[in-house]
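For this depiction, one protein chain was excluded, whereas all remaining protein chains were kept in their positions.
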Amino acid sequence: MKIFFAFVVKEFRHVWRDKRSLMILLGLPIIMMLIFGFAISSEVKDSKILVIDHAKDNQSRMLIDRFNQSEYFTVFAISTDEKIIPDYFEKGSVRLALIIPSGFRTDMEKEGSQLRLIADATDPNSANIATSYASAVIRDFQIQFFENAAAFMNINIETRMLYNPQLKSSFNFVPGVMTLIMMLLGTMMTAVAIVKEKEMGTIEILLVSPMKPILVIISKAVPYLVICFVDVLLILFMAYMVLDMPMRGSLPLLLLESLLFIITTLSFGLLISTLVSSQQMAMFISLVGFLMPALVFSGFMFPIENMPLPLQVISNVVPTKWYFLILKTIMVKGLGFEYIIKPTIILAVMTIIFILLTLRNFKVRLM
Amino acid sequence: MSKVIITEKLTKKFDDFTAVDAISFEVEQGEIFGFLGANGAGKTTAMRILSGLSYPTSGKAEVAGFDVYNQVEDIKRNIGYMSQKFSLYENLTVRENIHFFGGIYGLGRKELKQASEELISRLHLGPEANKLVKSLPLGWKQKIAFSVAILHRPKIVFLDEPTGGVDPITRRQFWELIYEATSQGITAFVTTHYMDEAEYCDRVSIMVDGAIAALDTPAALKSQFNASSMDAVFLQLARAAKRS
Partner (left out) sequence: MRNIKFLLQKEFRQIFRNTAILRLILAMPIIQLILIPLAADYEVKNINIAVVDNDHSGYSRRLTEKMKASGYFKLTDYSESYRKAEAAIGRSETDIILTIPRGFERDLIREQNTELQLAADAVNGIKAGLGAVYAQQIIVSFNQEIRAEWTNGLSLKQKVPVTISSALWYNAEVNYYLFMVPGILVILVTMVGSFLAALNIVSEKEIGTMEQINVSPLKKHEFILGKLIPFWVLGMTSITIGMFVAYLIYGILPIGSFLVIYTYAALYLLAVLGIGLLVSTFADNQQQATLFAFFMMMIFILMSGLYTPVDSMPEWAQWVARFNPPAYFIRLIRAVYIKGSGFEDLGPEFLITAAFAVVFNALAIFNYNKRG
């Protein structure tokens, strides 16, 4: 045990000495949090809209006002010439145009009027979202306009947004970023660190030392376990301080589950390191074979339920999906262990499988 | 005989650490000059300055008649270099390595062909010449690396611990190559850890704590320090070192 401790200390020194890498290891979560928190938001907020107003009556002005008041839209320009729409689209200054026909007010009162929405569908997702939100704005507008008609067979809808009434995107991405960073650091850094020693031939020197070979390998993973854990704390701290993200569930439970996930990623990194012999190969496998699926299948950026069935099945064997689920359940929903028993068991089983496979490969190599 | 290396109070500082402390020495053409010192004594730093890889902080140095401050390009054309780190491309064949390094030192098509055939037959490589370097034993790699380093007939060849990790017989064969090169007028500037190799040198300098503590022929050094071997000379000097 004493020797093991000495090895761990040595590995810490290695990691500690490489200040540049250390800076990235600790800076990456901070930058990612800032980018996700402030720069990119997948909410379509303040979308610029072009209004072609042929009517120019008080109703059309009220409609335009409603768009301006909506948090989703900003009226970028108002014109009466439909021919300018392609110009605005091609310059990319607006992605949605609303066309109000002439005689809007009178038609509304008589036989009904037809509004047209034209979206630049170069990005189909935001086009769809913007069109849906615009339709909702228009619907609210007409409900208000015909308030008296509402007395007849009216269904009111009360909508509640559970856990996140302001629909903050941080509630989704903080757990997402945490998942991704743990995955990257845990898997790639461990795999590369060990393969590097293999490549340099120094691993043989370590393996002939009096310590059990597997402990040598594990001691290399320990510093990354600590760094990952520090990153977890860093992210939680930033989420709380900078992004006003609440911590609704139990912190000890969250940290325990994080520890489990870190061990899962480290053991996967160890497994990769037993399979490849060059750093470039290790990176290739971690990056293309693992990190990308981890990103895609975590459910963080892309909804799993929309994927073709085979991919949905694959997503079940990707650890990030389960950790992401655990984080959301504890942090945002504030629920207890009984809600995350299934994902916890899955992660634990995965970890055991990775470790068993590592041990098996390791023995084979030594013979 | 002309002098191919002249240094005068050559100094290199890293922040407040003086790696090379005002060393002055001269090397004659065609001589085998041994450059000894314990790890961290400053010999690699000094060699890097002389081969144009790093600038000195102060002092003067001329290599092959060119100044290390502002004629580095001329120096590079007139020296060969072989380091302890492996300097051939492992995933190229021997022939391809010769072709590449000969090429970037400006050998013409004909010269290249001639030089590479000569090298291959001198080292008795035969069919091995078309194998990847990584598949060859270490001793061979070292011999090939040396031969490639003098392919362009440099005035001086710098050898940084060229024979690490091989058996005495292979080392002896390597030194035969050095003798052969110096007999053709090439100067060899060698750092080494092996004291038996120090005995093969014409003159030896021993660095301690960044400065030259002794410089003479092996025989003269042995009598000066009243020692039976270079090993004993080295130990006497190295024990006095403050850095380790």
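Each chain gets a letter, A and B, in the order it is written, and its residues are counted from 1.
Just so it is clear, a contact is a pair of C-beta atoms (placed from the backbone, for glycine too) under 8 Å apart; a residue touches a chain by one contact, two chains touch by 3 or more.
Being a predicted model, the structure only gives us computed values, none of them experimental.
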Chain not shown: contacting residue from A:M188, A:I235 or A:I263: A:M188
Omitted-chain contact residue, chosen from A:A136, A:V230, A:V317 or A:I352: A:A136
Chain not shown: contacting residue from A:V75, A:L253 or A:L335: A:L335
Residue of A:V8, A:V51, A:I64 or A:A119 in touch with the missing chain, whole complex considered: A:A119
Positions on subunit A where the hidden chain makes contact: 18, 20-21, 24-25, 27-28, 31-32, 35-36, 38-48, 89-90, 92, 95, 108-109, 111-129, 131-133, 135-136, 138-139, 141-142, 145-146, 149, 151-165, 167-169, 171-172, 184, 188-189, 192-193, 196, 278-281, 283-284, 287-288, 292-293, 296-297, 301-303, 305-308, 311, 325, 328-329, 332-333, 335, 339, 342
Interface with the undisplayed chain - residues on subunit B: 51-55, 73, 76-77, 79, 81, 83, 85-92, 96, 99-101, 103-106, 132, 158
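Everything that follows uses one rule, which is that only the chains that are shown with their structure count from here on.
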Centroid spacing, where centroids are CA-atom means, of subunit A and subunit B in whole angstrom: 56
